[in-house]
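Missing here: one protein chain of the complex. Every other protein chain is in place.
Let's look at chain A:
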């Protein structure tokens, strides 16, 4: 667990590497209720000009969110979370799937209400195939005492 009072701009969060397979997309479709066929049907993805079946943007966002919540330790600490989906994560129909590399860095720490709590902005980087797939991805979290 980090020494919270010493957290400062530039500190890095423990990175997270994940592999997404078609099974993960099907599971997320069921759990989220997003059954858009571009997330499971090669035929549909090809018909609408996509490079392949792509992961739900919200799955990538959820995985990147784990990076933040496991660091701060509490989902209730999250004050805001926002991303732009800048590139698709193409998930092949094989066992290896797509490798997603997630990392985060403290971009800012400031005092905020109530009770002068310390709020950190975490800048998140998500990479797939060597390129970023999220833009302006950031979460604001209340740091523990």
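Keep in mind that, in the parts below, contacts are C-beta pairs under 8 Å (C-beta built on N, C-alpha and C of every residue); 3 or more make two chains touch, one makes a residue touch a chain; residues count from 1.
As a working rule, contacts and distances are computed from a predicted model.
S.K.: Can you work out the missing subunit's protein name as recorded in UniProt? Choose among "Anaerobic dehydrogenase, typically selenocysteine-containing", "Spermidine/putrescine import ATP-binding protein PotA", "FAS1-like dehydratase domain-containing protein" or "Nucleoside ABC transporter membrane protein".
M.R.: "FAS1-like dehydratase domain-containing protein"
S.K.: Using the document's definition of touch, tell me which of A:10, A:49 or A:130 contacts the absent chain.
M.R.: Within the whole complex, the residue contacting the unshown chain is A:49.
S.K.: By the contact criterion defined above, which parts of chain A meet the unshown chain? Give residue numbers in ascending order.
M.R.: Where chain A meets the chain not shown: residues 18, 24, 27-28, 30-38, 44, 47-49, 56-59, 61-63, 65-66, 68-70, 74-76, 78-85, 88, 139.
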